[in-house]
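With one protein chain held back, the other chains of the complex are shown just where they sit.
Note that the chains are named A and B in the order they appear, and that numbering of residues resets to 1 at the start of each chain.
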Amino acid sequence: MSSVAERLSATGTANALELRGITRLFGALAALTDVTISVRPGERRAVLGSNGAGKTTLFNCITGDFLPTSGTIRFFGEDITSFPPHERIRRGLRRTYQISLLFKGLTVVDNVYLACRGVSRGRFSLLRPRRGDAIRAAAESLVEAVHLTGVRDRLVGELAYGQQRQLEIALALAGAPRFVLFDEPAAGLSPTERSELVEILTALPRHIGYVIIEHDMDVALRVVESVTMMHNGRIFKEGAPQEIEDDPEVQDLYLGGGHG
Amino acid sequence: MSRSLAGWRIALVALAVVLFAWLVLAPWPQGFEAVFGRKKVFLNAVLNGITLGGLYFLVASGFTLIFGLMRNVNLAHGSLYLVGGYVAYETVEATGSWLLSFVAAFLVTAFLGLLLQWFIFRRMEGQDLRQTLVTIGISIVAADVMLWLWGGGFYQIAAPAALGGATQLPLISSVKSNGDTVWLTYPIVRLVIFAASVVLGVAMWLVLNRTRLGMMVRAGVDDRDMLSAIAVRVPILFMLVFAFGAGLAGVAGVVGGTFQSLAPGEDSRFLLVSLIVVIVGGMGSIPGAALGALIIGLAEQLGSVYAPTYAVALTFLIMVAVLAFRPQGLMGRA
Partner (left out) sequence: MTDIPVPAPAAAAAPSASGLPAWLSAVHPAWWILGFLLLFMPAMAGDFVLVQIFGWSFILGMIALSLMFLGGYGGMVSLAQMTIAALAGYMAAVFGTSSVAEISLGLPWWIAVPIALSIATLFGVVVGALAVRTAGIYTIMITLAISAAFFYFALQNYEIFNGQRGFNGIRAPVAFGVDWRAPVPFYYLTLALAAASYLFVVYVGRAPFGLALQGIRDNARRMAAIGYNVTAHRIAAYAVASFIAGVAGILLTWQNGQISPGTAGIPAVIDILVIAVVGGLGHPIGPFLGALLYALLRTFALDVFSAFGFESTRFNLLVGVAFLVVVLASPDGLVGLWRRWRDRRRPAAKPSGGHR
């Protein structure tokens, strides 16, 4: 464990996210092969690729849902390769899930409150939050930020799909995120909901960087400044959105894959 | 690192096997017997442990088969065991045929299994807590009905006279002072039953690994979605497997009723044995059930000879150790 001073100085210079040679095998099948990616603090990047390209597996390795078979992951300079998920989250990493993983038996505001509490002290507290509790207030304002105030006391299981997706984002923005992984946030949303999503993403403070997996090029390319293309578990191309869009190889692959 | 660790593991296992073989085959030196007791006692405990393991395997393999394929948790498995035993007892009383009692016990319990699958599990697929609760309720009711019908006494199923005696095994029990070798004698019925459970285990393994039916069952264990793709009638397959697993419990009841006894409470005892065996061996694995049954059988018998007070604690410690270091069980997949 590095000292606080080291970590602070590392924060100044290091990349937000630095993956070196990440490989992940499932039995004999390689879901990821030698993936190396660096993302600067505050940088916003899209990861594109057809189904099975390894995008979600990449996210799962970064958040520690499972460990990579080999390779290292650094988060703001700190080696987090073998940290349990909650330790990574407490360091400012966040993610959303492709399929909403929410707490369906709890209300909207309780979901967000849990997320805010999860990255602060008092997770084991046996005392109910008092009136004016800072974390309670943070949860309320986050509910507002994702436009869910109207349903704040509803059980999450009763929400409409689009609302669940918005809540999914709220959970990922709790506390003080430094870097967020968005896994297909626009999947299944209506055009109106999509533009609302773009609004939420572009309204994020500049210092929060993110990586977004998105099939919808219109959404993806409007909210990022760089793009990584993946294919069969490997990095295929990296570049600015326009370069990638104009690249004939990418066009072949992507349009041939039936998405886009 | 892992490779050298595997090397060590193999060396340790080999050492244990050699030591065990020496303990079983060689005559024990004088000083050794003074410390560890007579070799005959040890040999008897080992053989009792192995044969008891055979019985445990019969009960647990049905449980693990049903869980492995259908993810059904049947906590009434112990009740099926006891029903099988009582049915066999009545059959032997009525007809005098021990072999016929196996058939009767298998048929009755398999039929009960069909009813369970049809009326309970089919309607509660995927709801494992409800399944658990319902089968607990069934086992409470079944226990009381059996108490009603057969009372609280002990029953023992009479084995045929041909299996009644003992036989000499090619294992040295002791060497007399005049140099004569004393060979170990052992009850035939236990050996026959053990051989039968081995045959049954091998047969199950062969069916699972060599036939189309087995392929469907294994595919179902590995990947439930695949099953509907290759098996034409999944509900029928499930009913068959459930009936077979339940029938195994009934057969085990005959075996248990022959070389132990039948009484209220044996149902929960054998349910527990099944649970511990599959927790140790690994849920859904037939070889795991065999290994787990052997370990638990040996631990119980050796424990009851060398540390009578703590025989149960020993079984429990084995389970705890497995849970702590390999939560998915010895042969289970993570």
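Simple rule for what comes next: contacts are C-beta pairs under 8 Å (C-beta built on N, C-alpha and C of every residue); 3 or more make two chains touch, one makes a residue touch a chain.
Keep in mind that what you see is a predicted model, and the values were worked out from it rather than measured.
Put simply, the hidden chain is in touch with A, B once you look at the whole complex.
From the set A:Leu17, A:Ala174 or A:Val250, the residue in touch with the chain omitted from the display is A:Ala174, counting the whole complex. Within the set A:Leu67, A:Leu106, A:Val198 or A:Met217, the residue that contacts the chain not displayed is A:Leu106.
Residues 73, 126-130, 132-134, 136-138, 140-141, 143-145, 147-148, 268, 272, 275-276, 279, 283, 308-313, 315-316, 319-320, 323-324, 327-328 are the ones on subunit B that touch the missing chain.
Taking the complete complex into account, residues 63-65, 84-86, 89-90, 95, 97, 101-107, 110-111, 113-115, 117-119, 122-129, 153-155, 158, 171, 174-175 of subunit A touch the chain not shown.
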